[in-house]
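Missing here is one protein chain; the remaining ones are kept as they sit in the complex.
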Amino acid sequence: MRVGIIGVSGYTGLELLKILINHPKFEISYLGTTEGSEDIADIHPSLQGVYSNPVEKTDIDEVAKECDLVFLALPHKTAMSYVKELFKFDLKIVDLSADYRLKRETYESYYVPHIDSENLTNSVYGLPELYREKITEAKLIANPGCYPTASILGTAPFLKYKKEGTATIIDAKSGVSGAGKKLSETTHFVTVNDNMFAYSPIDHRHSPEIEEKLTIQSGNPEKVIFVPHLVPVTRGMLASIYIQVEEELDPIAILKEFYRDEKFIRIREKPVSMKDVAGTHYCDIYAKYSDGTLYVESAIDNLLRGASSLAVANANLLAGFPEETGLPTIATVP
Amino acid sequence: MRVGIIGVSGYTGLELLKILINHPKFEISYLGTTEGSEDIADIHPSLQGVYSNPVEKTDIDEVAKECDLVFLALPHKTAMSYVKELFKFDLKIVDLSADYRLKRETYESYYVPHIDSENLTNSVYGLPELYREKITEAKLIANPGCYPTASILGTAPFLKYKKEGTATIIDAKSGVSGAGKKLSETTHFVTVNDNMFAYSPIDHRHSPEIEEKLTIQSGNPEKVIFVPHLVPVTRGMLASIYIQVEEELDPIAILKEFYRDEKFIRIREKPVSMKDVAGTHYCDIYAKYSDGTLYVESAIDNLLRGASSLAVANANLLAGFPEETGLPTIATVP
Amino acid sequence: MRVGIIGVSGYTGLELLKILINHPKFEISYLGTTEGSEDIADIHPSLQGVYSNPVEKTDIDEVAKECDLVFLALPHKTAMSYVKELFKFDLKIVDLSADYRLKRETYESYYVPHIDSENLTNSVYGLPELYREKITEAKLIANPGCYPTASILGTAPFLKYKKEGTATIIDAKSGVSGAGKKLSETTHFVTVNDNMFAYSPIDHRHSPEIEEKLTIQSGNPEKVIFVPHLVPVTRGMLASIYIQVEEELDPIAILKEFYRDEKFIRIREKPVSMKDVAGTHYCDIYAKYSDGTLYVESAIDNLLRGASSLAVANANLLAGFPEETGLPTIATVP
Partner (left out) sequence: MRVGIIGVSGYTGLELLKILINHPKFEISYLGTTEGSEDIADIHPSLQGVYSNPVEKTDIDEVAKECDLVFLALPHKTAMSYVKELFKFDLKIVDLSADYRLKRETYESYYVPHIDSENLTNSVYGLPELYREKITEAKLIANPGCYPTASILGTAPFLKYKKEGTATIIDAKSGVSGAGKKLSETTHFVTVNDNMFAYSPIDHRHSPEIEEKLTIQSGNPEKVIFVPHLVPVTRGMLASIYIQVEEELDPIAILKEFYRDEKFIRIREKPVSMKDVAGTHYCDIYAKYSDGTLYVESAIDNLLRGASSLAVANANLLAGFPEETGLPTIATVP
């Protein structure tokens, strides 16, 4: 099966490529960026000697001709301008942007006017633990954001125990690679090193994504108080979740039951850490009950389980391969 | 006024010394450690050329003779064994350990049996913003822990708006210096770098300290869900606090009113950062209301406002000097 | 004495300000940037509550009227356009840029055409340990670069022992703040964190500055092989210097003799570290001889001794104050 990556110069593009190079079923048939490049190793020097391929100045017709499936690792807005065209062709699409994750009104109030709203209903939210069957039959996958992935996987098992009318509090911490390669004062080394701070508390764009999916899951309107923080770490994400519950419960037992058939969710008996999942597709979850409150923590690699390895998992499902095919399991630790 | 530091080899001991070297009113008359040392610069090489003094193998009688006021920068348990003796003499004591912060029963259930319980009632909890008057008249100060300082200062102004029966959630993040100089796998560079994790969630020893002081403050039994995290930062602390409130309120206005006369509390209009307070005695606070929940964040330098500069502020009050005398205000940023 | 800072929004501008706020002799009379700002704390939030002053859109005539001495913390090229005008007035100038450090030809081959070459001969290179007397009488100071400061202070004492015709090798390591606040891929957190690399090896612009000053010092043409590296540290600089010498010598004794009257050079008996000088005006030097080669290492805070505290030391000399007035001596460690 021939696959392409559009937007291969960014961090998620690189991570996609690193997985696909050794994927036993997918054959990389197209690499594209806005500019093109003689060789991908000119953009990512770590690939020298490992993998060589020219990078095209992206052309939709070429993509359609060369690929059976395409990954879009592009900023929002750019992504939908490509999907609008690509959807007409006979190929599968995994979109890593936010463009097809939300209902139109929600999307437009947090991002920009949608230029391909007819395809919103054609997309499936690519979180296999919750939507595996629909993904299998889809043509267009809206790959979840990193914060929503960590948050939803930690919260979903406990929705039915939640005290009615209470908000779920999510205090999330992300490594800097989540902000992408784009230059900004916020990602300057001097700003981040030896520092930590919240940004867009409560108003962050990932907040409605979490609420919308949890609402679908529970069948009730779900409210979250979501506060993301930047930490001086390159990759890794930790979501600390606080849920008011009706009565005492055994959270580890509930987690083990909820995720009993899931290979990539690890229920931990001790607090989780970013490093134990960095470099892998795992989501590690730990939880503890105290006096009416449930504390849940969920750790992922923001670039893998929060973006690129999740995209490959979705592509595996779209292609009819076992979900785990080619996914990274061995952490970079130490 | 002659002051001594017992336990000058640790991080808080060094920070005390750095403040006292340039303090216009205190004269350093005694430095003590378990071992002693020919010169303090042999223990802290950064002091070479700046300050020179022999370090004594601590002797209680010498301390009593040489000092009008003494700082104890010692581990818990060791501290009370010194206080028990020193209290008999005519000198003031600022104890940076946990030994005199809690009621006996609470202390003993989280730490060890107390060997000087008669002096528990002689101690005053050294948080000037709440207990300034009592501090002024005390002989023995129990200097607050770093987590309680950041947490209490962020929470106290909102206690009267809190929804009855709800717990206050405190998701706290600390730099590694808070764990002290003692070697442990948790503070090994390889464990901490590019990593983040919670430790002792809900069960941490600082949890009852926060609850006890908030309970005194509000007059009602206060429950907190306290989860501390270690972050790859040397110094800095951020407490993210979530409070259920009865009705909509303007948190910035409440903070400005509550702390209107406080020189070392800065109410911020934007999210706070560890770096803006590192190196200073400031506590920066920001808050935001959303739909029944109040989000408050409070940042301090864990070694200064969370330990050593707070100890000097308390010493200033004990000695009758203006509270701000000699306190650091200029951050190390960038 | 009234002093101004032009370019107060950058890292060196902030460090100048932090020293001058508590300087007992200088009174800050003017703060300028390209844009201006209502208050300096809007640019540097850590100053809120500490220091307040409007920032002007820089105007030369105003500067001349308001200041007896002015610091220029500007990029090269911009600096000389200001000096050209300011020099006509009766005020002293300390320029932190590279514009007046080099001979015209050298400058122009590494930077840009010089637009104020007549003033090149009016400037004095501001390294007090080598040029104290000239500085005292100057009107315009060319404040040295950070790499040259660390390199020259480590090398100068050994020039007369050097084997004829050999090059001095300087393997230098700098914290990221040395690259300034400007955004670039090189200073992105993700590029720098958990990484280390050389840049502009041998060809770096600071190389001719070091050679020119060492040549003046020794009276012979001096050649250096200079390789700078970026390290994942905010502030700090370490120069590792390798010198071929004619015969065995006792480098510590030579250093102690050479710098016997210098308060801000500390000769160390053990290898130096960035942290022991960070936050101070000190230059720490250690050296060791082995079999015809001399290894010297020199550590400074790149923003202070390598820029802003050095600028204040020069200003003190220009103004006739004791050189050490107001200079920072207490390191931020831990």
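For this structure, a couple of remarks:
Think of it as A, B and C in the order they're written, each chain with its own count starting at 1.
Quick note on the criterion: a contact is a pair of C-beta atoms (placed from the backbone, for glycine too) under 8 Å apart; a residue touches a chain by one contact, two chains touch by 3 or more.
Note that this is a predicted model, so its numbers are computed, not measured.
Here is the thing to keep in mind: the chain we left out touches A, B, C in the whole complex. The chain omitted from view is touched by exactly one of B:T12, B:S97 or B:S177, namely B:S177.
Considering the whole complex, the residue from C:G36, C:P54 or C:G292 that touches the absent chain is C:G292.
Of the candidate positions C:A41, C:C67 or C:A278, contact with the unshown chain belongs to C:A278.
Considering the full assembly, B:E185 is the residue among B:E164, B:E185 or B:D261 that touches the omitted chain.
In the complete complex, the hidden chain is touched by one of B:N53, B:N193, B:S218 or B:T325, namely B:N193. The chain not displayed touches chain C at residues 167, 169, 171, 173, 175, 190, 194-199, 201-202, 223, 225, 227, 229, 231-236, 238, 240, 242, 271-275, 278, 288, 290-293, 295, 297, 334. Counting the whole complex, the residues of chain B in touch with the unshown chain are 11, 176-177, 181, 183-185, 187-194, 232-234. Annotation for chain A: contacts to the undisplayed chain at residues 11, 14, 18, 21-22, 44-46, 48-50, 177, 193-194, 234-235, 263, 266, 268, 270, 273, 275-277, 279-280, 282, 303, 329-334.
Here is the rule we go by: only the chains that are shown with their structure count from here on.
Summarising the inter-chain layout, the chain whose CA centre lies farthest from the centre of chain C is A. Residue numbering shows that chain B and chain C use the same positions for more than half of their mutual interface.
One simple way to say how far apart two chains are is to compare their mean CA positions; for chain A and chain C this gives 46 Å. The geometric centre of chain B is 37 Å away from that of chain C, both derived from CA atoms. For chain C, residues touching at least two other chains, in rising order: 11, 177, 193-194, 234.
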